[in-house]
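Omission of a single protein chain aside, the complex is shown with its protein chains in their original locations.
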Amino acid sequence: MSVLLSIEKVSKSFGGIWALRDVTFDVHEGDIVGLVGPNGAGKTTLLKICMNLLRPSHGFIKYKGLKITGLSPHKTCKLGISMTNQIPRPFKRMNCFENVLVGCLFGAGLKRNEAEREAETILEKVFLSQKKYTIAGELTVFEQKLLDLAIALSTAPKFLMLDEPLAGSTEKEVAQLVSIIKKLRDEGTTILWVEHVLSEVIENCDQMIVLNEGKKILEGKPQEIVNDTRFIEAYVGEENA
Amino acid sequence: MRLKSKSIMFSIVFMFFIIVIPWILQGYPLLFLLQLAINIAFAQSWNLGFSYAGLLSLGHALFAGISGYVTVVICNMGIPIYISILIGAFTSMLFAVVVSPLLMRLRAIYFAIGTLILCNAFQYWFMHWTEAGRALGLRLRMYPEYSLSNCYYLAWIVAFIATVLPWIIVKSKLGLAALSVRDDVDRSEAIGVPTLLVKTIIFAISAFIAGLVGGVRVAYLLIIEPTLAFSFEQSLWATLAVVLGGTGTLIGPILGAAVITSLQYALMNIPELSMLITGVMLILIILFLPRGLISIVKKILQPLRKPNTHARPPQRDQGTIKVLSNHKFPFSDCSESAVKDVCSFEH
Amino acid sequence: MSPSFLLQLLINGILLGGLYALLGSGLSLCFGVMKFFNILHGSFTLLSCYFIYSIFTSTGLDPIIASVILIPAYFFVGFCLRRYLIGRLATLDAVLIVGFSLTTVLRNIVLLIWGARPRGVYTSYSMLAFDVLGGVRISFIYLLCFIISLVGLFSLHLVLKKTFLGIAIRAVAQDPEMSSAFGVNPSLIKDLTFGISLSFIALTGGLMSTIYSFDPTLEIVFLTKAICVVVLGGLGSVLGTIVGGVVLGLAECFAGIAGAQYQAFVGTVIFLIIVLIKPKGFFGLYVE
Partner (left out) sequence: MRFNLSGKAFTKVQAVVVAIIIISALIGGVAYYVSRSGPSKLAPDYILIGATVDLTGPNAFVESIFLYAWKWAVEKVNEHGGVYVKEYGKKIPLKLIYYDDASDVSKVVSNMETLVLKDNVLCLLGKTGPLAATATVPIAEKYRIPTFGLAYYPDETVMNSKYYWSRPFESYEQHSSVIFRAINDLGLTTNRKVAILIMEDPLTAKFFNYYKNAAEQYGFDVVYIEPFTILTSDYTVMITSMKERSADILVFLGIAPDATTFWRQCKVLNYRPKIALIVLGARTYGWIESMGKDGEYVCTLDFWHPTYPYKVIKYGATCQELAEDYEKDTGEKWDSSLGESADCIFIFADAIEKAGCLDREKVNEAMMHIEGEYLCGYLKFIDRHLPIPDVLMQWQGGEKRVVWAPPDVPVPVDASIVFPLPPWD
């Protein structure tokens, strides 16, 4: 499979503290790549850099062989890159349908009536059709999470970054989310999945990357990594995966 | 659907009255309505920027002022007043586009302070600009169409434009994008909305309407001078009208402007206390009616409306002010939104 | 342009800057901790001037002592104002509008009580001046105000850095939600901060009343000067406020060389440049 996105020696410092140091890896088309690591490992920072919401101190990102670092986020989005947020960030004073419609119109660049149809499809995909006209701020936290995912999907992404989608969800909700993610993979979306809860990632991803203190410490098939001592070290006292 | 047709009917009846009034009444009532129209239009202009793109501008008078000066200069060259006002408004719009790249870097309260200071700087500049008449400003020639009823019609046309233009925008793709920008700039940027462009366009349209207001005001006052043109209080009265009426709606600013204008006229006869009473009343209204006067209207209209879930989405804004007396978190921070706005400040 | 003349300007600028720094400190604190643009700043400063005036004319109490007495009262007023009025408003625009309405109310109260006549406080030392080296002269009252300002600002700095309250204030400034998790009540801390901010206003008003003659229109001047200082120095930093104040003071004094008519404007110009180029000022927030 061809390389869709490659991260080339990306470093990022915040006022002298290195959040990321020389991180390099590739994401292959059609894969689900799991990105794991303890708190403060720099996972979210990396996603923001991929989205061009942050500018790396060194290094760059290549997408389909082209350097995209330095583009504005909305142009990045139009290339087919999209992300969800750890804390859901829907547009709180708009209703669900409008929330998704914005992305369909601008991110995916659809015509008005096409966009409306697409928005409905997406809402259905994330089980929010019933809440079409509910104001986003009035949804439950989990519904907001779903909506956040829907917004990310509305831009018709080829490469989707999920920032801890499962954090704080009940088992039933986890199952619901995982089913959506699987469906997306089947549709051919490449996914970079940042997660704290390891079990689901290990079960579902094709490739796994471990970050610790801003550095990539491991890369490989999930089963190999789980047994690696360095991985266990990084997670000691953190998680009993 | 029924309510929609009702409000259209209501609007038509309202417009009919507005057109007919000068044939029946003369003098003072016209003066009041003229002032009302100007206030409505200015409030709508500010509302467009604030409620639909989150631009809390405290220097909105700047655009009315610039347009006012341009209108005077153009009209004094012998060009009809109507064209002068349009040229003035377009100049304001252009100016808004020019300053946008600088101002749009600032967010929330920083944007507010930035606009405020820009407006102040212009006031100072015009105070010392000899060609602009320094502190004395410029006088408009007595143009042939000048009469109270003509000014009245002009003001209402502008008020009409100021109400319809946001209405059209909100229904459009641009409006949707602007709303998303208002709610979360970074997120909307991340899903493909060119936020800078959207903000600039909304700001420019808002400036255009403010420009029309400035033009009409000078057409009626016949004079423009720096303290009037770039007055901080003017900007704040617009804010006041919108917040009082209810943000994010089209009726809100109209209600707010109506209340403020009536207050001004009703309290005219106790000049020593008028401002004091106005101030106290405004505080009370905001405390007890945090969603603005629009919530009273809604309350009154409630029995008229049948629940229908299949219609279009409800009015998208709930009004923004909440009293947090029964907030669910005991330690909660009361100006969370403000904190977030500031914390997400851009370099 | 002799060296002593330049030195004179320098000294005047720095002394003036101390006063400006004190004027800005209250606003800076408000902004840094509460992210709250206190539009009432000017009104309260002016009100303080008037209170000092009344105390001085009725009892003959020294204005600076009077302003120290006024501090607890202002603290209490600020605490209550934040707790029962401003703290109850959720959004920026509501706070702004209530602030504006209160400004109007306060201005009219001043007009009703004291009228519109310019007032002033004359003390035995308000016109004292003495020579220092090379023919440079220093005004006693400016020097006194400068020292009091520095003492005030330094104690604010100490409170913020050393005491539990200060740490709590900084924590709230940084992250209100997180601080509540550590047992700090952000709402209470903000009420206290507003009280402290108003205490500084009381002190500023006291010093201002001995230097300027004042009338009800001066509130907007106080407010714009304070905004200038705060934005020059960076919102919410004590050191920044001092730097902002001194820069403004020096700029105003030295602008006189170019022409007296530029003096009042130079602050706005610097301000505009700073806002547009480096919107966080010379120094950032407490958090940084």
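Just so it is clear, A, B and C label the chains in written order, and each chain counts residues from 1 on its own.
Just so it is clear, a contact is a pair of C-beta atoms (placed from the backbone, for glycine too) under 8 Å apart; a residue touches a chain by one contact, two chains touch by 3 or more.
These numbers come from a predicted model, not from an experiment.
Participant: Mind giving the shown chains that are in contact with the missing chain?
Facilitator: In the entire complex, chains touched by the missing one are B, C.
Participant: Of the listed residues C:71, C:97 or C:253, which contacts the missing chain in the full complex?
Facilitator: Checking each option in C:71, C:97 or C:253, the one touching the absent chain turns out to be C:253.
Participant: Looking at B:12, B:98 or B:296, which makes contact with the chain not pictured?
Facilitator: Looking across B:12, B:98 or B:296, the contact with the absent chain belongs to B:296.
Participant: For the full complex, which residue in C:72, C:115 or C:134 touches the chain that was left out?
Facilitator: C:115
Participant: I need the residue numbers on chain C that touch the omitted chain, in ascending order.
Facilitator: 5, 8-9, 12-13, 16, 107-108, 111, 115-122, 126-127, 129, 137-139, 142, 211-218, 221, 249, 252-253, 256-257, 259-265
Participant: Touching the missing chain, which residues of chain B?
Facilitator: Interface with the chain not displayed, on the chain B side: 3-4, 7, 27-28, 31, 35, 127-128, 134-137, 139, 142, 217, 220-223, 225, 227-228, 231, 233, 250-251, 259, 262-263, 265-269, 271-272, 274-275, 281, 284-285, 288-291, 293, 295-299, 301-302, 305, 311-312, 314-315, 317-319, 322-323.
Basically, only the chains that are shown with their structure count from here on.
Participant: Could you run down the chains that neighbour chain B and chain C together?
Facilitator: Touches both chain B and chain C: nothing.
Participant: Using the mean of all protein Cα atoms as the middle point, what chain has its own Cα mean nearest that point?
Facilitator: Minimum centroid-to-centroid distance belongs to B.
Participant: Which integer distance in Å separates the CA centroid of chain A from that of chain C?
Facilitator: Centre separation, chain A to chain C: 47 Å.
Participant: Quick one: which residues in chain B touch 2 or more of the other chains?
Facilitator: Residues 320 of chain B touch two or more partner chains.
Participant: Which positions of chain B touch chain A when the two form their complex?
Facilitator: Residue positions touching the partner: 173, 176-177, 179-180, 182-184, 186-195, 248, 309, 313-314, 316-318, 320.
Participant: Using the touch rule from the top, collect the residues of chain A that touch chain B in their complex.
Facilitator: Checking each residue of chain A against chain B gives 51, 53, 72-74, 77-78, 82-83, 85, 89-95, 97-99, 101-103, 105-109, 112, 132-133, 135, 151-152, 154-155.
Participant: Quick one: in the complex, what on chain B touches chain C?
Facilitator: Counting only chain B, the residues touching chain C are 50, 56, 58, 102, 105-106, 108-110, 112-114, 117-118, 120-121, 124, 128, 232, 236, 239-240, 242-244, 247, 272-273, 275-276, 278-280, 282-283, 286-287, 290, 320-325, 329, 331-339, 341-342, 345, 347.
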